[in-house]
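Remarks on the structure that follows.
The complex appears here without one of its protein chains, the remainder shown in place.
Chains: A, B and C, in written order; residue numbering restarts at 1 for each.
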């Protein structure tokens, strides 16, 4: 049995079923993200694990014991909130030491642990400050240290980066992941930001309407989405409409060209299916092993920094294409005619 | 003379010089971004153009007339605020029509203009709603329509996207840019988000400490930063330390290899300089025209979606490398030994 | 959640009892003027008393003047402080709290002392002057409530940004005040006005010491000299204030754009 096992969890608020038949096994030391749009039930799952909500039915087992009936302050679960939630009347050191004091840890030991935690988050000298004297990023790191100081069995992170500026958000996610790996602490991270989930997690649970739509590594979720929702919510996709020529052989026709997909198509001959393509699967001009080439017109150019995202009109629709910036070659201009190529193996076939 | 001409603008708050010797010429129909960290003076420049602050000295000329002494409500300048700033007691249509009513535009004409504006922002049916009934993205679009309804000479955008969610932020920036280009309205956009500035602007003004550090197209700012601050603030750079072998010939030595830069180096033989590299300039393994190859160890892998960002230990430091996701090839693992290559022409040499 | 709900009902019931038991008792008592049966005799007696009508009319008139004076004093002040002098807010707030800590008696003694018939401005010499003085005193008593109400009302909107947005659309100060600020604080102004009304109607000390024919002294005089009428009077006073409050709730509900703030 896994370290943290959630089985058949259900929760309704009034007539609204917020979480439905939710199952998840988390191994010790794993970093799991619950990813989904707001209202998908991800935060409710987290709050049930923390004990702030009681499930209508189902079990939450930690180390083999069902904690559903345990009160939140008996579960030994650390939590970091979006709003930092530092105690404003206590200094940074007192905040970090709060859980130790409540647990009756001897003073000297507690002080050592606090110092250790402040060193871990890279703020060893700020113990005497009050929360309002810190920046948002510093406050959130202190909140992390506070949650970790009591050595919880599980760490829950509830959108901890949403309130921060873009630059700090990126640097803090690396930092959180590093600390999590160093301590080897089992972690559940709730977010609506796909980039955060993809970059930090061992596995991602994509949730929609209270249901776990897909569970997998970031690589699996991104490259082999099993539902339309997952494909659309995680990353960008463009969809070319194709006519099925040979369902068993996987042959479809787009803009007058036949593409042979690596697997059979579940649609009748002459039916229409959507071929989904990630922006990095498309290539300007010809490319190694990219067997399909379509004429295209550049509709929009977005210089994003290391990546330039182009929108192209091709095959009766608009597709997004990512290409790396090259200092020796300015980006193409809107209206230019060009060609896009892609490989049949990169096509994601989405069931209606 | 340019459409909007700012010359030798100065502004202090108490002892703090917020804007120093700021100069800028904006052509009619141009989209200019003021980009910089908070406190760099970008918002103060915008507010001086709008008339909410009075410069200590300097001139702001619109269509050849200095407006510094003009009151804000006489300048014919549209403004969109970070906090939407819709009038809560007025409907969407009344909000959009507010400026027309104040200007005494006949009722029928005003109604037509309001309908036209609501169609422009893609919310033709929401005229009767109140602001609190709209989402953040919708509110900001209404604010844009309101600012544009009076046909201002200049449109000022003060971090209009900061308060929005990631997904809406990205879609709205495309929409704003499209509307701006369709109307051909001269626009100044203030932001601290480099991606927004890079993707939307005709030209970017990078500001730091009240000074305009560099003015140029996104491509120039990103690929030819003139100062260390610009190179660091816009995009990501990694710096390899090199020893100068032949200053005139541009030959420097990194990790036992000689690299011939395309231009002379301004440092004595034996001196140390920093070679800055963008993450997309580095390539895993050998690459076309990438003449320098260094051994490297993978330190961190961040799956970001279409791009995978690797951190590698090489040449005595850590460098960031961007590579596109490939569904047929999982990302490398931490600890793997590999090689990185780059082209000498992609190196940015930063003066100390 | 279940037990929390039950507790909330118990708390609610206790609160109701705490406030309404005295009222109910008094109402019951006010009906007993006729021996052996319930009747509205006491009410008839009160409403028929010309003194009641005179004092109540006087107090209502004073309340209206006080409200108008208070609005003219407070709304522009709060707007200006929020817009241009945000640093001064604590000071202004402190000043508006002073009336709570200066007992009305002190204010009256001060007024009598300053404006008596032998002073440089003998306001107490004429009835009109004394009325004016009384209104100033009432305004002072009501200031904390009026100020807080309007300040809270303005807090729900971002005064500075809205003003700047309106300015950039070409609006001047009068347009901004009339079309943006006032509509957005209307409910707040009404609730401040209502509190002022309640205070003026029930006030005793100022009116008594300035010797004006107001409703408060009349109530006290009735309380000391009659049996059933004071109870009827109290019920009437309560109904009047309650009606005002209901009216405000109604106005609040009717103005669509304030619904968002109530959620």
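Definition applied: a contact is a pair of C-beta atoms (placed from the backbone, for glycine too) under 8 Å apart; a residue touches a chain by one contact, two chains touch by 3 or more.
As the structure is a computational prediction, the values presented were derived from the model and not from experiment.
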Chains in view touching the one left out: A, C
Hidden-chain contact residue, picked from the options A:7, A:85 or A:211: A:85
Hidden-chain contact residue, picked from the options C:25, C:57 or C:172: C:25
Residues of subunit C (touch criterion as defined above) contacting the omitted chain: 4, 7-8, 11-12, 15-16, 18-19, 21-23, 25-26, 29, 77, 80, 84-85, 88, 90-92, 95, 98-111, 113-114, 140, 145, 194-195, 198-199, 201-202, 204-205, 209, 216, 219-220, 223, 230-231, 234, 237-238, 241-242, 244-245, 262
Touching residues (missing chain, whole complex) on subunit A: 50-52, 71-79, 81, 83, 85, 87-90, 98-99, 102-103, 130-133, 143, 146-147, 150, 156
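Note that only the chains that are shown with their structure count from here on.
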Mean-CA-position distance for subunit C and subunit A (Å): 55
